[in-house]
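Here the complex is missing a single protein chain, while all its other protein chains stay put.
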Amino acid sequence: MDGKKIVLSINGKEITCGLNKTILDVVRENGIQIPTLCDCKNLAPFGACRLCLVEIEGIPKLITACSTIAVKGMKIRTESERIDKSRRFIVELLLSDHPFDCMFCEQAGTCPLQDLAYEYGMKNIRFPGEKRATITDDTNPFIERDNSKCILCGRCVRVCDEIQGVGAIGFIDRGFQTRIGTPFDRNLDCEFCGQCVASCPVGALTAKPSKQKGRIWQTRSVKTICPYCGCGCNLTLHVRDNKIISVTSDPDTLNEGYLCSKGRFGCDYVHHPDRLQYPLIKKDGQFIRSSWEQALTLVAMKFKEIKEQHGNDSLAGLSSAKCTNEENYLFQKFIRAVLGTNNVDHCARL
Amino acid sequence: MAGLATAFGSGAMTNSIAEIAGAETILVIGSNTTEAHPIVGLQVKKAVKKHGAKLIVADPRPIDLTRLADIWLPLKPGTNVALLNGMMKVIIEEGLEDQRFIAERTEGYEEFKKVIDALDLEETAQITGVSVSLIREAARMYAQAEKASILYAMGITQHSSGTGHVLSTANLAMLTGNVGKESAGVNPLRGQSNVQGACDMGCLPNVLPGYQKVSDAGVLSKFENKWNVPLSNKPGLTVTEMFHGALTGEVKGLYVMGENPMLSDPDLNKVKKALESLEFLVVQDIFLTETAKMADVVLPAVSFAEKEGTVTNTERRVQKMNKALESTGEGKEDWKIIKDLAGAMGYAMHYPAAENIFRELSGLTPIYNGITYERIDPHGIQWPCPSVHHPGTKYLHHRRFSKGLGKFSPVEYTPPAEIVDDEYPFILTTGRILFHFHTGSMSRRVFSLNEISPEGFLEMSAKDADYLGIESNEEVVVKSRRGKLKVKALVKKNFLAGTVFLPFHFHESPANILTNTALDPVAKIPELKVCAVKIEKIKK
Amino acid sequence: MSNLDITYISQILTGYKSMKGALIPVLQEVQNHYTYIPEPAVDLIAEALNISPSEIYGVLTFYTQFYTQPEGKYTIKLCRGTACHVKGSKSILEAIERKLGIRVGETTKDDLFTLRIVACLGACAVAPVMMVNGDYYGELTLEKIEGIFDELQAKECKSAKT
Partner (left out) sequence: MKVKKEQKPMDKGKKLQSIEELESLQQQAFDRYDPLRKRVRICMTGCLAHGADKVRDALVEELENQGMSKDIDLVETGCFGFCAKAPVVAIDPEDIHYQRVKPEDAGEIVSETLGKGNIIDRLVYFDKKANKRLPYTQDIPFYKRQVKHVLRNCGRIDPKRIDHYLLNDGYKALAKVITSLSPEEVIEMIKKSGLRGRGGGGFRTGLKWEICRRAAGSPKYLICNADEGDPGAFMDRGLLEGDPHSVLEGMLIGAYALGARFGYVYVRAEYPIAIDHLKIALNELKSLGLLGDNILGKDFSFHLKLKEGAGAFVCGEETALMASIEGKRGMPRPRPPFPAHKGLWGKPTNINNVETFGNVPLIILNGSEEYTRLGTEKSKGTKIFALAGRVNNTGLVEIPMGTSLRDIIFDIGGGIPKGRTFKAVQLGGPSGGCIPGDHLDVPIDYDSLINLGAIMGSGGMVVMDSANCMIDVARFFLEFIQIESCGKCIPCRIGTKRMLEILVRITEGEGKEEDISLLKELAEGIKITALCGLGQTAPNPVLSTIRYFLDEYKEHIFEKRCPASVCVPLIKFEVNRELCKKCGICKKVCPVGAVSWEKKMPAVIDKNICIKCKTCIENCPAQAIQ
């Protein structure tokens, strides 16, 4: 981007901003909140939810901030009676076709629709009517779809196509019956990266492994790095009662919040019953539980023994590409300084 | 890795992951990026779908990326050098090389050029199985781009001539001046969360942390002072040499931390023998892996979620891992175990926390000098970072290669150590799949991942399957000179005939029971990507 | 469906590779040949045009003229436009449904008739109007309906015999 700047006004306040930005970007840059449902980082504007409607002096109609480029001298209003009225109208319509089951919904607490309903205090819907039926998804172990909660913002479809380049799901049918699904309603057959789950604002797409494990406010979140491949994706682990119940990723990272099936769904091994619980010493072919003391003394003794009998270079160590820098440093320090040999390597090449 | 170090002076990715999206042409060679490095894969997709970049995929298999590719070069396994040399031949013939860059920034061009000039493209086509016209098209597409980026992985390195393959990628980049600038370079993709870090930290037989040679007296004394012990200046053994040593009796005791050679290393039967012939084996891990089962002592470590520390990703970014869980058993952080063991052996280590270790290592490691825990929160820093005021390095070799001038190396094509014959008529190549990781010790223990991908498979062409009368999902026996295994066949329409593929994650069908230990003489990397096998139908 | 000959699809596709916006024309050709879009066709088209099957399915479920089930020998397209409506096309529709024993979108058991409604045939001046396989029938009345379908059914009986 060239450093050019333009001047325009938002709610009467003059501001300057860069070129080729959408009104929504500019407004948010200036700390003003506009509700949105179909807007999603890195995806092309869609303009379907109609919540980001704003007034622009000289244009009689309300226009969507997400899809309109801000231009020099624009006079933008983000709040007015008309705007407020239409936003409430949209939310009321959405709720008229939405199950009122927030108490069971996985998304409760992180659902922008729930927040809007709360802010607008929409207890009773003036025009109730037909609701779309629940069509629950196939038997894949990762992703659950409930179309009755779907608001058709298209974020899942767009992220699957625009970012993941897979296009496993799409819009089906049209009008009130429009829904998201797979061709001929086959079983979902994709990379199971879960980008769709992460981008779904409501409870229409949820992660099966996290089902009923805990509410967002019941969890503690810890930022760390994915233990799998070398991409170094940033993970946010959501922990409840010392268990990882779900994994997300912050959009403001090198992986832009995107993960693969391993990063998003692959952390449960940490809680696997096979985890080693205590040191083991092999006695005539059988592993016997031992204390740290016993185990370490034994190892130290054996290493010293071999060192003395066969020399330093008869000992060797294999370090780990899955351990931390600190641990790898310490390991080679141990091999070199304590065992006195350079016989240290790891499986970088494998 | 050794290859890039020779050419550029550093073995790491020259660019950042995010820069890939900015490339005009991307050459993916020997990397199934979207499966082995999915997030790097996204950047390639972004480059192509959003910015209209050109994509060349050189791979024996019709990998996912070929869908997006402008050109797919279905080369025979192990013929990367021939292909790359062929492309460079075209580039020089058509005067598409970057003379200025060659003149100002490189050395050894003339000797290198001799090899290329001697080439005959028809022969190249013969060797690689890729038509001359395709090679030409690819060469032009790569050379004519302002910014061209090469991505490669084990498909390049895991050959008995792997170093040569790597040098060839470096040659191609230098020939066209596609290195040392944003979005253009040579990018080896690292397979595991901290391969880069393990190398940076000197878990290599010939170098200390920061790639400082053990043979360098000055370096050695620096570490001797800091650690106050005398150190050996004799380069040690590599993994495969260690196992060999074990068999010859030269190696008696082995300490394995978080590794599973019993699945990851070539010729598993040989590995097994080697481990059995050891006098003493200590394995430190979070699961009782195939390797741990063979240990005399097993030390319980803890998982990534239960420890704090730093890891360095494939783009040289040092990032912070934080502790999320308390260990449920007696397992301890690996560094604490090492510390205690050192203590038990009479060498006291004083580290109240991981951060203390980091302070020590960054002090001894020039490329890490400027990195601190404070500075890497939240976005990490890319080495080299020589001082606390240095922002880190997005891409390497800007204006000047780490080793001064970039070095062209004449590389001639040498065939794989094991070639097909009447008895073993198929080339087996191995690799990773999307839903599993390395030896599966982690991913195989994830319910959902194991549910979606519960078993190994043998990818083969419809042509070969018809010939052998094999159907998809039929169980077959795969044999090599070193071993055999049973696995289901997966017949693929546009798969290269004469080649078969096995993922190595599955202990039920361990690909590496078949693979060859033939080593690259320089990098000591075994030839996991090419060996000769036969496929037998199971008689009912 | 089982003995579906898909070779023709690939034949169609050869004409459209590397053409911009080819999807809808391709689907139209496929349907002209098969009277509907068979599921295997979608995957073939996807591969040839490098579009995801889900996008193709999205398109063919969006447009009312694409069907995923085989059509009857005669497709009845009854106009439900304004002019037809104010001239009682609703009762005409009910009459056809009574006559053939099917609802809109359905096909008679003998695979003879498929009943569809169309937004507007643009023959408003002769409303109420319908089309049967390309033939227009205007100023429909309940009697006319009886006549038209009796005739067609009779014709089919004859051809069945001979």
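By written order: A, B and C. Residues from 1 in each chain.
We adopt the following convention: a contact is a pair of C-beta atoms (placed from the backbone, for glycine too) under 8 Å apart; a residue touches a chain by one contact, two chains touch by 3 or more.
Just so it is clear, the model here is predicted, and its values are computed rather than measured.
Of the chains on view, those touched by the hidden chain across the whole complex are A, C.
Note on the undisplayed chain: of the listed residues A:Ser96, A:Thr110, A:Gln277 or A:Thr297, the one touching it is A:Ser96. Seen across the whole complex, the unshown chain contacts chain C at 20-25, 27-28, 51, 55, 58-59, 62-66, 77, 80-88, 91, 94-95, 98, 118-127, 129, 134, 136-139, 142. Take chain A: the residues that touch the chain left off the picture are 45, 47-50, 53, 61-64, 67-69, 82, 85-86, 89-90, 93-94, 96-97, 126-127, 129-130, 151-152, 171, 173-178.
Following the convention adopted for this analysis, only the chains that are shown with their structure count from here on.
Averaged Cα coordinates give chain B a centre that lies 57 Å from the centre of chain C. Along chain C, no residue makes contact with two or more other chains.
Those residues of chain A lying in contact with chain B across their complex are 140-142, 162-165, 191-193, 208-209, 222-234, 237, 239, 242-244, 253-256, 258-262, 265-270, 272, 274-282, 287, 292, 295-300, 302-304, 306, 309-310, 312-350. Interface residues of chain C facing chain A in the complex, by the touch rule stated above, are 39, 42, 51-58, 61-62, 68.
The touching residues of chain A, when paired with chain C in their complex, are 161, 166-174, 181-184.
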